[in-house]
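See structure below.
Rest of the complex left out; these chains stay put.
Note that the chains take the letters A, B and C in the order they are written out, and that residue 1 is the start of every chain.
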Amino acid sequence: MNHINVGIVGASGYTGLELLKLLINHKYFKISYVATTEGGVKLSRLHPSLSEVFECDIEAFSASEAALKCELLFLALPHQVSMNYVKELSEYDVKIVDLSADYRLELDTYEKHYCLHVDKPNLQKSVYGLPELFREEIASSVLVANPGCYPTASILAIQPFLNYMKKDTQIIIDAKSGVSGAGKKCSEKTHYVSINENHHAYAALTHRHAPEIAQYVNMSESKISFVPHLLPTTRGMLCSIYMSVEKDIDAIEILKEYYINEPFVRIRQTPVDIKSVGGTNYCDIFATCKDGVLFVSSAIDNLLRGASSQALVNANLMMGIDESESVPFIAYVP
Amino acid sequence: MNHINVGIVGASGYTGLELLKLLINHKYFKISYVATTEGGVKLSRLHPSLSEVFECDIEAFSASEAALKCELLFLALPHQVSMNYVKELSEYDVKIVDLSADYRLELDTYEKHYCLHVDKPNLQKSVYGLPELFREEIASSVLVANPGCYPTASILAIQPFLNYMKKDTQIIIDAKSGVSGAGKKCSEKTHYVSINENHHAYAALTHRHAPEIAQYVNMSESKISFVPHLLPTTRGMLCSIYMSVEKDIDAIEILKEYYINEPFVRIRQTPVDIKSVGGTNYCDIFATCKDGVLFVSSAIDNLLRGASSQALVNANLMMGIDESESVPFIAYVP
Amino acid sequence: MNHINVGIVGASGYTGLELLKLLINHKYFKISYVATTEGGVKLSRLHPSLSEVFECDIEAFSASEAALKCELLFLALPHQVSMNYVKELSEYDVKIVDLSADYRLELDTYEKHYCLHVDKPNLQKSVYGLPELFREEIASSVLVANPGCYPTASILAIQPFLNYMKKDTQIIIDAKSGVSGAGKKCSEKTHYVSINENHHAYAALTHRHAPEIAQYVNMSESKISFVPHLLPTTRGMLCSIYMSVEKDIDAIEILKEYYINEPFVRIRQTPVDIKSVGGTNYCDIFATCKDGVLFVSSAIDNLLRGASSQALVNANLMMGIDESESVPFIAYVP
């Protein structure tokens, strides 16, 4: 099989770095284009840990050049920036996995929670890149909206129980993320001294990932109560989810059946931990039931299953190759 | 005022150390007796950080000697051990603040969740040492059951909203604790490598602090869904609590009124963090409401407000001195 | 005894916060003036952990107002800023403890490593605030230059061995500091993700604390090889020091004799650790000798013994009160 040329736009951030790490040794994909908005720098300047491993020039993004050089592009950009780039790129023949929020939501939901959308035609065509839900649609799509990290861990944990939950139950999602989820930009909030030996909620009940979760579990926004917290870790995401069920169920058994053929989901007999999925594309899930309340706990690596390795699975699907190709399964443990 | 002689039984653990640190410079209390079950060692051997600060012999516990030397004793012992010591001590004239679970619960609840109780008469007489609820009873008690760490943070967060919550609402308590809460004993679970860069739930829906919370918010056990998690920090505890309310309320205002004269509770305008209470007796609380769901977030230092400094407040009350005497208000921040 | 009015200029940083924490409960000092260069904000806005503990307005610095309100001022400012403020203040009758580097070095050394000095007359008069070396001079001084953190830990470790070291030995100082030493300002270097699970040297052999150490151990700059490293901790500083000695010596015994009456130095029988001094003004020291090489290990809290609590000792001395007054001896352990 010939190489497939792919590119990364937005290579300076953490998810850009993770994409690079996944693609360097990919069996079929070849990194043919790496860009940021500014460009003009060597890759090893931005990511010194890749010195002598992989080197290239980082370009200032140009839609025509990107499309010329690549069959598929990963966009690891802030929302709003991304839809402008996608709009430009849609004039060319290039497939896109977009890691921003710009193509994940229905128009009105998007505009309520983010901003005006400038690329409505492509929003219509985009497919939500959660393979367990939309594997076939992804495979035939040219524009995949890669899910948010919190939604990935939440939707995969909720979905198997939709038929068991009490009508009108509130779904409580108490989520915890490592600091890399806040991005590479420095602020008082991401200062080592602010994070170390600390823990707190933020955007309580108002985070923009709540409507994304609601949309893909087919519930009203008002039934999802979502509160994220910041963990003193670099990576990792844990979602602790609570809902009322009609009667006490064998939650582990339901999970096992639901995900029986899924390669990127593991059902665990004890509460899941973030370390066992760090460095992998796994979503680990545990669940237990008592007094009519179901507790589901799911863990992912926020930068991989929550972003870059999930993007790679989507790209594999879109290009017709094995979805597991070069996807990481071995955790960083210890 | 003359000194009041006090003693610590169970001085080797973290809460024992915290008691020592609080008592060394106490204005009225004098440490006259320090014991462990084994004894026979200098204090600075157990706690090298106190070298040249405070030194004494650690005795093997003897009820008669303890009672002879002290007017009040702090017991920082495992449950079951503690009730045997209290039983012995009750033949003498000495007041007790017991940091174990042995005198916190009603008999049947205790025996259901722990073990047979061997000291029922004293269980009858004990007072639950949460000053905001039982200040007067504590002041006239000779045996105070110091609350658990999770119950302290949970009850203080729930109590103000009891009149606002929906009849029959489930109360979800998603709690997170630093590792010191697991005690000084080494195990695979407390190994640095197991905790660092990790996070997970444990004892999901089955932890023994749930019935303690239920008892003191006057609800059925089955209405409290409690899941604790282990944080990669030494200290700190955060409780994220969810309940349904009849209508959206001004939660901050309700908290402020409820705790208007309480010196050890602070109401915050933004989600609370554990670092701002680390090293203090404060319980910081934040709350917000949306779509009929109330989210309350409370933070304490698990070793202080969750154990030793709360024990000191109780001792102050029992001995008729200012409850704030030598209680820490200044956090370890940064 | 009446209160002594003191002020803090530069209250927004970590050392400013530590000064506030030490002064809030000081027996004699009263915080009468708190300023930053900008001013115009409530203290609890800058330091939320002090909410309901201590509140005041933060002023924009004015020399006349500061001098009017205070008998003694702590300046917790960047170098260069500080000497301009001291110069202004020297027209008034107010004592100063300056935490910057501006008054620590001889003129030519200062100008070689920092910048031109604009306040030479006061530089002449200043006393280096290391109590173990200059207790009497400090007591009669009106301007004390508070030592740097690395120099404090290094000089106290080297000084006792000056008579035992080989003539012309190189002194190697391999130093490690927690991140709070880099200040509150955010940068890529202090981002949580950059520090966590990481460790590296910086300013190898070129750090400006080297000449400060050299000056106060009376050696040529070229004989001090100083390399600092950044630790993934908030607080703490460890100096590992190596030098050649004429013959193997009983290093612990020499340390014990040298510091026999010093309240802020502890000699330990095993290698010192930073946690046992965290939160205190202690400098813990251990030493051992083998094959003609002496290894000395000293530990301090970089923000306290390395800055604010040492400043408090100096202020106590300057105002004629007990040097230990309100100085912290009890570590944050665990």
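One rule holds in what follows: a contact is a pair of C-beta atoms (placed from the backbone, for glycine too) under 8 Å apart; a residue touches a chain by one contact, two chains touch by 3 or more.
On a predicted model such as this, the values are computed, not experimentally measured, just so you know.
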Oligomeric state of the whole complex, in copies, if 3 are shown: 4
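What we mean here is this: only the chains that are shown with their structure count from here on.
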Average the CA atoms of each chain to get its centre, and name the chain whose centre is farthest from that of subunit A. C
Chain whose Cα centroid lies nearest the overall Cα centroid: B
Averaging only over C-alpha atoms, locate the centres of subunit B and subunit C and give their separation in whole Å. 36
Where the centres are mean C-alpha positions, what is the separation of subunit A from subunit C, in Å? 46
Report, in whole Å, the distance between the mean C-alpha point of subunit A and the mean C-alpha point of subunit B. 40
Touching two or more other chains in subunit A are residues 193, 197, 232-234
Touching residues (chain side subunit B, partner subunit A) in the complex: 170, 172, 174, 176, 178, 193, 197-202, 204-206, 222-223, 225, 227, 229, 231-236, 238, 240, 242, 244, 271-275, 278, 286, 288-293, 295, 297, 299, 334
Which residues of subunit C touch subunit B in the complex? 14, 17, 21, 24-25, 47-53, 180, 184, 196-197, 234-235, 266, 268, 275-277, 279, 303, 329-334
Sort out for me which residues of subunit C touch subunit A in the complex. 14, 179-180, 184, 186-188, 190-197, 232-234
